[in-house]
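Removed: one protein chain of the complex. Kept in place: all other protein chains.
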Amino acid sequence: MEIPLSWYLILAAILFAVGVYGALARRNAIAILMSIELMLNAVNINLVAFARYVTPRELTGQIFAIFIMMLAAAEAAVGLGLVLTVYRNLRHIQVDEINLLRS
Amino acid sequence: MTTTWRELGYLTPELVVLLGAAAVLLLDLFLPRGRRRVLGGVALVPLGVALGWVLRALWAQSGGPSQLHKVFGALLLRDPYSLGFDVVFLVAAILGVLLSLRYVEREALPAGEYYALTLFAVFGMMMMAMSAELITLFISYEILSLAVYVLAGIARGRAVSAEASLKYFLLGAFASGFLVYGIALVYGATGTTVLYDPLGQSASTISGLILERGLFGNALLLAGLALLVVGIAFKAAIVPFHAWVPDVYEGAPLPVTAFMSAGVKAAAFAAFARLLFGGFRNLGEVWQPVLWVLAVLTMVLGNAAAIRQQNVKRMLAYSSIAHAGYLLVALAAYTARDVAIGSVLYYALTYTAMGVGAFAILLVVGQEGEANQELSDYRGLASRHPWAAAAMGLFMISLAGFPLTAGFLGKFYILNAALRADLDGLAVVLGLASVVSWYYYLRVVWFMYMTEVPKAAVRPISRATSLGVAVAVAALLVIALGVFPSTALAVAQMAGHTLLPLGY
Partner (left out) sequence: MPTLTTPIPANPAADWLPVAVFLVTAVLFAAVLLWIPRLIAPRHPTPDKARPYECGERVSGEFWQQIHIGYYLFALVFIIFDVEVVFLWPYVRVLGGRLIPQGLGLFVFFDLLLFVGILVVALVYAWRKGVLRWE
C-alpha cells in the first residue's frame, strides 16, 4: 500500500504548527530561531511530497527544497550574528525582556 | 546562443547593482582605513548607471508599444512595470546613500558593509519587481530581507539598533515561514509555480490552471493564497502584521529607516500587485474583500497611532503604515485595474520622494546618536533655519495630501481607481483618514512656524552638502510630480497596463 499524499501534508502541517507554537511561546531568541527552522523544514516535506505526487516528472519541488535549505542556513547565520550583538549589548537574549524601545 | 545573451542584457541594471555591491565589499577590504569615505561615492555609481539604463528603457517605450521580455523561461519579466518600480527603488537608494554619507562617518559605522548591503537590498527589490514565479519571488524577498535585517542593526554599539534588528529578524523569519508554506500549497494545488504568462503562450501557469481546472474553491489553493498574503503583508507593514514597524523604524539608523520605509514597502507592493493581478487575477472576487478589510484596518490604526506620537521619527513610522493602507485601497480596486495598478506605482514614487525627504530633514535637525527628534525640537525652526523648515513644511503638506504637491495627486489617482471600482465606502475611509492625518503633519508645521524658542535653547543643524543635495532632490521631485505629473503618470499607466490580462 502506498502512503497517500495527505499523510505527508498532515505531518508537515503538524510540524509547522509545532514550529509556530515554539516561535510564539519560547522566550530565548535561539529557541525561536530553531522553531522557525522547524517551520521551514515542514515546508520542505510538503514540497518534496508535492513534487513526488503532483509533478513526478519535474524537479520544481526538489529544487525549491534545496533553495529553502540554503536560505535557512543564511537565515541562521544572520540570526546568530544578530543574537550575538544583542548579547554583547544586554548580556542576555530573552526576547520578552528586550524592551528598550517603547511599544 | 544570442537569445540567452540577450536575456542577460535585459538584466543589465540588476547585474550592475550586484557587481557594484561586490566591488564595494572588495574595495573596503583593500582600502586603508582613512580612505573608506569614498565607498559611499562608489556605491552611487552603479545606482546612477542602473537608473540611467532604466529611464532610457522607459523613454524608448513611451509613445510606442510597450515591450515585454521573458527572462530565463518565464521566471523574470522585463516589462514597463518592473522598470517603473526600479525607478522607485533606485531613487530611494540614491537618496538613502546621500543621507548616509555623513551619518556613516559620524556614527563610525562599517562603511563597506553598509553600502554593500544597501546595494544587495536594492538588487533584491529589483528582482522582486521582476519575478513572475514564486520561487524567484521568494529568493528575491529573502535577499532583500536578509540585507535589511543587518542594515537595521548595523549600529552594533547602540543597544536599540541591535534590539530593533533582532526583533525585525525574528518576526521577519517567522513571516517568511508563512510565505514559503503558502508557496508550497499553491504549488501543490496547481503543480506549477509560474504566476502567469503575459504573452499567452502557455496555459500551465497558476492563473491559467485556475481557469482551466476550475480551482476557484480549491482549499489548498485558497489556504496558500492566504498565507502568501500574510507573508507579503508583513513586509509591506500592513495591519495586523505591523507590530514590528514602530520599534524597527525607531531603532534602526535614520538613513536605513528612510530607505526601508520607501524601498521595502514599494518592493512588497510591487510583488503584491504582480501576485494578485497576475497569478491570482481569476480569484479577484476572493481576495478583494480581504484587501478591503486590511486597507480599512491599516488606514485607521496607522493614523490613530500616529496622532499620539511626540517623537517625529516614530510619528513618521506610524504614518508610513497609514500610507501602506492608501496603497492597499488601490490594490482593492480590482475591477478598475486599468487605472489601479498605475496609481500604485505613482503613489510609491511620490511616497519615496516625500517620505525620504522628511527623514532627511530629521537628519538635518538631529544630532549625534539620534538625538533631537522630539516634536519640541522643531520649535521655531522657521526663524532659525528657514530653508530646512520650508522643505520640511513641503514634505509635511505633501504627506498630508494638499493640492499642488505630489501627495495630493497620488491620493487623487488612488481615489479615482477606488471610485471607478465602486468602492465608495473605501474611498470615504481614505478621505477621512487623510483629514485625520492633517492634524499630525500640520502640527509639525505649526511647531516650526508658529512657536518661538529662547535663544539659549537654539541647537545647531547639520549642514553637510550631501544632505542638502538629498533634500533638494526630494523637494524638487515632490514639486515636479505635483505640478507636472503628466509624464510620470503616463509612464505609470503604461507600466500598470502590462499586468492586464492578455493571455493566461
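Chains here go by letter, A and B, matching the order in which they are written, and residues are numbered from 1 within each.
Keep in mind that, in the parts below, a contact is a pair of C-beta atoms (placed from the backbone, for glycine too) under 8 Å apart; a residue touches a chain by one contact, two chains touch by 3 or more.
Quick caveat: nothing in here was measured; it's all calculated off a predicted structure.
Here the missing chain is touched by one residue of A:M34, A:V48, A:A76 or A:L90, and it is A:A76.
Mapped onto chain A, contacts with the missing chain fall at residues 1, 59, 63, 66, 69-70, 73-74, 76-77, 80-81, 84. Along chain B, the points of touch with the absent chain fall at residues 1, 4-5, 18, 22, 25-26, 29-30.
Here, only the chains that are shown with their structure count from here on.
Centre to centre, using the average C-alpha position, chain A and chain B are separated by 26 Å. Against chain A, in their complex, chain B makes its touches with residues 135, 138-139, 142, 146, 149-150, 153, 156-160, 162-167, 169-170, 173-174, 176-177, 180-181, 183-185, 187-188, 191-193, 243, 246-247, 250-251. Partner chain B is touched in their complex by these residues of chain A: 9, 16, 19-20, 23, 29, 32-33, 36, 39-40, 42-43, 46-47, 49-50, 54-55, 60-61, 63-64, 67-68, 71, 74-75, 78-79, 81-83, 85-86, 88-90, 95, 98, 100-101, 103.
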